[in-house]
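Below is one structure; the comments refer to it alone.
Every protein chain but one is kept in place in this view of the complex.
Right, chain A next:
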Amino acid sequence: MEPDVSIETSCMIRIAVLPIGDVPSTLLRDYHSMLLRHCTIPLSTISSFYTEHQKSPFAHQPWETGSLRFKFVLGGAPPSPWEDFQPHRKILGVIGICHCPSSPDLDLVIDQFNAAWRGYSSVLVQRCFAFSPGDSQLEDTKKRENLVLFPPSDRSAQELHLQTMMQDISASLLMEFEKWVLQAESAGTILKTPLDSQATLSSEEVIKAKKRRLARAQKTIGDYCLLAGSPVDANAHYSTALELARLTADYFWYAGALEGSVCALLVDRMGQKDIAIEDEVRYRYNSVIVHYRKSFIQENAQRVSPLTFELEATLKLARFLCRRELAKEVAELLTSAADGAKSLIDASDKLILFVEIARLFGTLGYQRKAAFFSRQVAQLYLQQENRFAAISAMQVLAMTTKAYRVQSRTSISKQSLSDETETGHVDSGKMHHQSVVSLFESQWSTLQMVVLREILLSAVRAGDPLAAWSAAARLLRSYYPLITPAGQNGLARALTNSAERLPSGTRCADPALPFIRLYSFPLHPSQMDIVKRNPAREDWWAGSAPSGPFIYTPFSKGESNDNSKQELIWIVGEPVQVFVELANPCGFDLSVDSIYLSVQSGNFDAFPLSVDLPPNSSQVITLSGIPTSIGPVVIRGCTVHCFGVITEHRFKDVDNLLLGAAQGLVLSDPFRCCGSPRLRSVSVPSISVIPPLPLLVSHVVGGDGAIILYEGEIRDVWINLANAGTVPIEQVHISLSGKNQDSVISIAYENLKSALPLKPGAEVTIPVTLKGWRLFLGESDTAAGKNAFGSMGRTLKDGSSPSLLIHYAGPLGDAQDIETNKSSVPPGRRLIVPLQICVLQGLSFVKARLLSMEIPAHVGESPSSLANMDSKPFGEAVGYSKIDRLVKIDPFRGSWGLRFLELELSNPTGVVFDISVSVQLEKSGNEDNLSVDCAAEYGYPKTRIDRDHFARVLIPLEHFKLPFLDGSIFSKDLQSDGSTAGRNSNFSERNTKAELNASIKNLISRIKVQWQSGRNCSGELNCKDAIQAALQSSVMDVLLPDPLTFGFRLARNGSENAAKLDLPKESDTSIQHIASKNSVIAHDMTPFEVLVRNNTKETIKMNLSVTCRDVAGANSIEGAKATVIWAGVLSGITMEVPPLEETKHGFSLYFLVPGEYTLVAAAVIDDANDVLRARAKSESSDEPIFCRGPPFHVHVNGTA
């Protein structure tokens, strides 16, 4: 059988093209292709070369329209036994091709050429074309037969030359044909085919053979007429031959003549293909096929068979009919041709048959059928067990890969690939079911595996390691679930073996293992957050980053361009990380020599990594790299160096695979079978790289560990900020976020401000003052436990610590730049410095109580000042240093109604605390004290609380009394009383309460309980609430003075002023001493003075009375057993005291019995106003207001 047969094959003159001498194969192909342009030489062009020697037998030669056709056989062909039957199988001409530069000796060339063409017995014309001769060869004018030198020139000139030469050859051939036909007509030629019996013929057969000879001669003459391009002559001869052959039952030659007549018909009706001709051709060819079949002779079936002609005829008809509309008919013809393959003896015939069938199916558009027969071809090649056959098998199989959908990436054209990536970029994530299905269309895994295995086998045999590697990679990657572990190991070995033969650094388009999918793109760590900058605003960072606690804010929605795709910004020169997950679902250890991100855009330096994956495992790894220049970054996948070859693994492929697995279209999900969790669809965000930004890094001086504070502790922390970027920082702003923001008392923002611009590499340290916040009940419970570290971890975890948000930015860039494109303002950044504060429970407050203390005063000569003492704080007391100030009590004034705040504290911690209480005094409004610094603090000695102990701290509340009783404190009260006099004071009470609370707060804020532990641990105890609770009930008594203050003194003449100076010095001596000095002697008339001070701003009229009691408490002035005799008025003294003034009233007492006496003054206020009533808490307005002074002691010396 011959390849590439068609009906027209019968009219083609076969010419062998032989390389003469040494011709490089590329040049040979080039010259051959030049020849191929001259397959058809029109008869009209050769008339100049043609000379009619005798009368042409081709009477009807169409000189105007006809042409000669050539078939160039490169390298020649062995002579066929069927040459007599079909002259187009003969090599009728030989063209030698010589490349002059490589074969300089033209004589040698001619010798070689002659030797070559003499091998072909049937040759009629021979020429040797010598291309690109040298100058010496051109000058060599020696005439050589058949050698044609092509002068060196450009290609078109050479082609013209070649055309002329071909026309010459055509004319020569035509003349030879005429000669042959004339000879054949005259002399009887004996034409035999291998079908004819070789045995001696019987007499009957001899007669039959004679008749047949004529028919055969006519058929052969017809063939030559066809070759000579004269279909009408051919037809005439064929008709004769058909008649004769039918008569002699020479079916084989009959079929041959019929074939020739169809060819003549087609050549005659060149170009016009109407239905009538088609039907005619179909009819005649079916007859041809039938007659070839009929000519099958059983006896020599072993040796030779006309089957090949039958099959060829079938293929010719199929090729003639091969159109989409006639697909069914053609498919039937081809199927029947394929059936014939079984009976073919020669393997190469079978090969040619299958090749032709595959080609025809391919032309028909039946790709799967074509692939099927191509695979049959490949199997026949593989049976031949030699390298060239294996190469052919590999190439044929490579053609089938498209139909079986196992094609290598390299075979998919670049264009379609780029289209794929384009579209793949647009539709991200969710794919429609149908489109997913379409990805896996025609996935016949069994067939695919077989084909790939055959490709692998043939590639190994053909010695093509790259193809073998690629096939093994595809096989392993796509069908690992169908391959046994032993098979998987075998494939892995095949990969390694192939790689050994490949030069290192070979790339292959088909990825092998592992499977790689995108795991996540980590956002910028909080240290490097990028914030969009709004140059129009002072607070440029506002509204750009979701800084709030909510993931979704409706306000930010509108601003962001509603691109569902995540966007990432990378910065030139700052390393970035991408997490990918690798899976090795196979049963062998996979070692990935290097893996790095494959970036298409080329502005990214990826850092390779090497990984070892145990069998059936998956692993998440971090791939990193540095963006190198501005622009978008497109990450397609990873470049992997594994099994000795570099491959690119695209994320999209694996995503598609996983989608298919989710839809049940693919056998297995490689990640799930490795125990990795469910599919998470991560799409590659659009990444853009921007120019360098400043980068601020922070650390807390003294270690980045947690800052451990006791409750209320105040401490300074230094935070070191350094610019690690390459751009100076020009703007900076610090704010706070998170819980417990009030624990940051102050930030030395100015330090940072003054350091601007912060050059690259520069550092600045800013102190931050922190205060430990109060632990709440739940917290303190756990914190109270011994495990301080446990609570520390918890505090850190639940994020109760505040964070410093530092927004900073580099220079704005050129002003022009901003104007031209507004969006090009380089963004700022945000640094979050979490202050890892761990608050431990410190001193704990147990309770607060208000205690009152009463110390009676002594009556002396001192001019006891009745004005409130706190308004005259010891400024006059020259000799006192403040340290010494304890609670000092003026013995002549006493401290009636002195109140202490008692704080009970416990120390559950392991350290010792020192408590110091300080009371800050407000500047009072009194004019006479202006010169004195009233805001002085009272310091009290420290109280020490040992670990696990309780302690009580007393805070005297003596200095809080207001200088005078004012209506202002009751102002609301007054108003309401004035307007709604008759009503109950419910409403007013509320107002009073508000006023009260304000004043209590004022009071409390002045009390500070500070503690210290160790050298540098100090803080303030927060017990305001407790104090408030304790003070709530009796704050009036603490704050407000009585309307009247009473005092007694001995009225001795002349010593008043001196005593006044002396007295303070003495007051810290014992009371006894004072008492003795200012003693009162019995049996002596002692003058006393009672002093009444009005603390209000209005004149008070009153009815004063003085009583004296002895130790037993009995009235010693009145009654039966009176021991004191008096002079002057003691009761019912009507007095009028002007506002803030004192009034004296003198009287004298005569003590009959020595001992301790007590003087008490009391007054009933007449016409009391509302202020007084409120102070006295009187219920009704007509109730008398009664004021009573504190008792004064009088020590009476003497004998009874």
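The criterion applied here is as follows: contacts are C-beta pairs under 8 Å (C-beta built on N, C-alpha and C of every residue); 3 or more make two chains touch, one makes a residue touch a chain; residues count from 1.
Simple rule for what comes next: contacts and distances are computed from a predicted model.
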Protein name (UniProt record) of the chain left out of view, among "Trafficking protein particle complex subunit", "Proteasome subunit beta", "mannose-1-phosphate guanylyltransferase" or "UDP-N-acetylglucosamine transferase subunit ALG13": "Trafficking protein particle complex subunit"
Options A:15, A:43, A:181 or A:371, residue touching the unrepresented chain: A:371
Candidate in contact with the missing chain, chosen from A:443, A:497, A:836 or A:852: A:443
Of A:17, A:338 or A:590, the residue in touch with the unshown chain: A:338
Touch list for chain A against the chain that is not drawn: 327-328, 331, 335, 338-339, 342, 361, 366-369, 371-373, 375, 404, 433, 437-438, 440-444, 446-447, 450, 663-665
